[in-house]
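Excluded from the complex is one protein chain; the other protein chains are retained at their positions.
Which chain is which? They are A and B, in the order written, and residues in each are numbered from 1.
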Amino acid sequence: MKPSPFTYHRPRSIDEALAMLSAHGDAGKVLAGGQSLVPLMSMRLAAPADLIDINHIAELDSVDVTDSHVRVGAIARHSRLEADQAVYDAIPLLRQGLVNVAHPTIRNRGTTVGSLVHADPAAEMPAVLTLLDGVVELRTANDTREVAAADFFEGPMQSAIRPGELAVAASFVRPPRGSGSAFLELSRRQGDYAMCGVGALVTTDDENAITSARVALISVGDGPVLVEVTEAISGSGGGFDEPALRDLVDERIEAEPDIHASAEYRRHLAHVLTLRALDEAHQRARRAGRRHRVA
Amino acid sequence: MATETLVHVSFHVNGTLHELELPARRLLSDALRHDLKLTGTHVGCEHGVCGACTVLVDRAPVRSCLVFAVSLEGARITTVEGCCTDGGDMGPVQQAFQDCHALQCGFCTPGFITTITAYLAQNADPTAEEAREAISGNLCRCTGYQNIVAAVQRAAALRKATDRTRRDPSGEVSTGSTTGVES
Partner (left out) sequence: MTTKMFGQPIRRTEDPRLVTGNGRYLDDLGHDALEVAFVRSPHAHARLTDIDVTGALDVEGLVAIYTHEDLEAEDIAGMAEPLPMLIPHPTLTHGRTQCALARTEVNYVGEAIAMVVATDRYIAEDAAERISVVYELLPAVVGVEAARAAEHLVHDDVPGNVAARMVQQTGDADAAVDGAPHSLGLDLAIERSASMPMEGKGVLAKWDSDDSSLLVHTSTQTSTSVRQAIAAKLGLPVDRVEVVTPDVGGGFGVKIMHPWPEEVLVPWAAIRLGRPVKWTEDRREHFVSSAHERGQLHQVRVGYDDEGHLLGLSVRFWHDNGAYTPYGLIVPIITSTQLLGPYKPGVYRVEFASLYTNTVIVTPYRGAGRPQGCFVMERVMDAIAADLGLDRTLVRERNFIQPGEMPYEQGLVFQDGRQLTYDSGDFPASLAKLKTLVGWDDFPAFREQAQAEGRTVGIGLACYVEGTGVGPYEGGHIRVENDGTVVVSTGLTSQGQGHQTMLAQIVADELGMPMDRIRVTTGDTRRFKYAVGTFASRTAVMSGSAMALTARKVREKALRIAADALEASVDDLEIVDGQVRIKGAPASRIDMGTVAVLSNPLRYAFDEAARRATQFAPAADPTKPPVAAGDAPGLEATDFYSPTQSTFANGMHAVVVEIDRDTCDIKILRYCVVHDCGTIINPMIVEGQIHGGVAQGVGGALYERMEYAEDGQLLNASFMDFLMPYASEVPTVEIDHLQTPSPLNPLGVKGAGEAGVIPGSAAIASAIEDALGLTIRRMPISPSELFHLRLTSAESAGPVETLRKVRS
């Protein structure tokens, strides 16, 4: 299984990359981590005529933690983001999601921004971006724009990126104080795509009551499926009304069968994992709240 | 159909600098095996799942079947051949594999050896559970993994027992530190 021939470009700056992208239009494909693109090319399911290799653009290899965001440059590897303690302190959900992405070896080369652009409905990072209301920064030679997560994932393997555009970074918003998060998924084997996965974000106030809760599900729709579940909170200190939760989830997901799971089983997993993820997120929110009050 | 354009790339493999002119589409696995004749790295699937092709790129395990060689300008690559000692003898991971009967046909073994070499540099004393998780991204059809898990822990013990200046897997000499952690 060997790829078809292509013309290789190795830009050294963002501007050079953008100029190449604009020159090659539809025929140009960006090569970042390559962990999804290269096997597709080896199987000859993809055969771009031009490959623009952005792995040597130092400017893109950045991870910045600010008071409001974690901004991830285009060629920052999953593993770097996962290991970064400042990132974890700012947004634990990033690591919680990342440890589920394939295997560590794949994460050493694959990029988080690349995963977002790839827009696989079974991928974890699009769900994390969605849950955190993040944005993707897209640039052309003449233009820059930001697309919010809610608008970025247009369909299976289809993001809002246009020909000639380079995704230079993605910004994940830091959740409010008193938040807890979790990411749970069930796959057949370690490192496989999940049959279903759920990222959960629960925010509590100073009295430890849940003020908001939301989940983002993977593998049960055309992209990450965001479900606000605040209304399913039962009582002030307690957990969630399970039937209400199931209804909210059912309204938004579209479970399809494949060779690993039936549609019904997927839907069932969505229910089970949503509840488990919310519980875990809630536990963490309470711990975070306690720490904060003690401090 | 015209002859393919060759692209220049230079990188280190096991401490030796190579300047190569390769077709852009040449996968790193094929470049190592056929252009550099380092056939220790094996190809089991060419879609990144089996891990037999795993090499170290700047000390981190990477699937060489999922990287174009020309994309690695300036990289320092270590293959299973580079996991030996200075004298060309078996390194601790390799010795552990023999001690524990952690290989049968040996085809998947190079991918495990590079992966475990890198892992132990970060986690010098894993539990059996940690050892099993560390190797759960590489397929083996022969051994059922049990002896490979044992080999991880045995390699950890052998590394601890080695108390001298050692060559670190990227081809650079490091002194003293038994964990081999990079500077």
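One rule holds for everything that comes next: contacts are C-beta pairs under 8 Å (C-beta built on N, C-alpha and C of every residue); 3 or more make two chains touch, one makes a residue touch a chain.
As the structure is a computational prediction, the values presented were derived from the model and not from experiment.
In the whole complex the chain that is left out makes contact with A, B. Residue in contact with the omitted chain (choice from A:H56, A:R252 or A:H268): A:H268. Contact with the omitted chain, checked across B:V80, B:A118 or B:L158, is made by B:V80.
One chain is missing from the display, and on chain B it is touched by residues 1-4, 23, 25-26, 33-34, 37-47, 49-50, 52, 79-81, 83-84, 88, 90, 94, 97-99, 101, 103-110, 113, 132-133, 135-149. Looking at chain A, the residues touching the absent chain are 1-5, 43-44, 186, 188-193, 195, 256-265, 268-269, 272-273.
We take it that only the chains that are shown with their structure count from here on.
Chain geometry summary: the mean Cα position of chain A and that of chain B are 29 Å apart. Residue ranges on chain B touching chain A, taken from their complex, read 4-5, 7, 23-25, 27, 30, 46-48, 51, 54, 57, 60-63, 65-68, 70-71, 73, 115, 133, 136-137.
Within the complex formed with chain B, the chain A residues making contact are 1-8, 10, 31, 34-35, 38-39, 41-43, 51, 53, 55-56, 79, 102-106, 108-109, 190-191.
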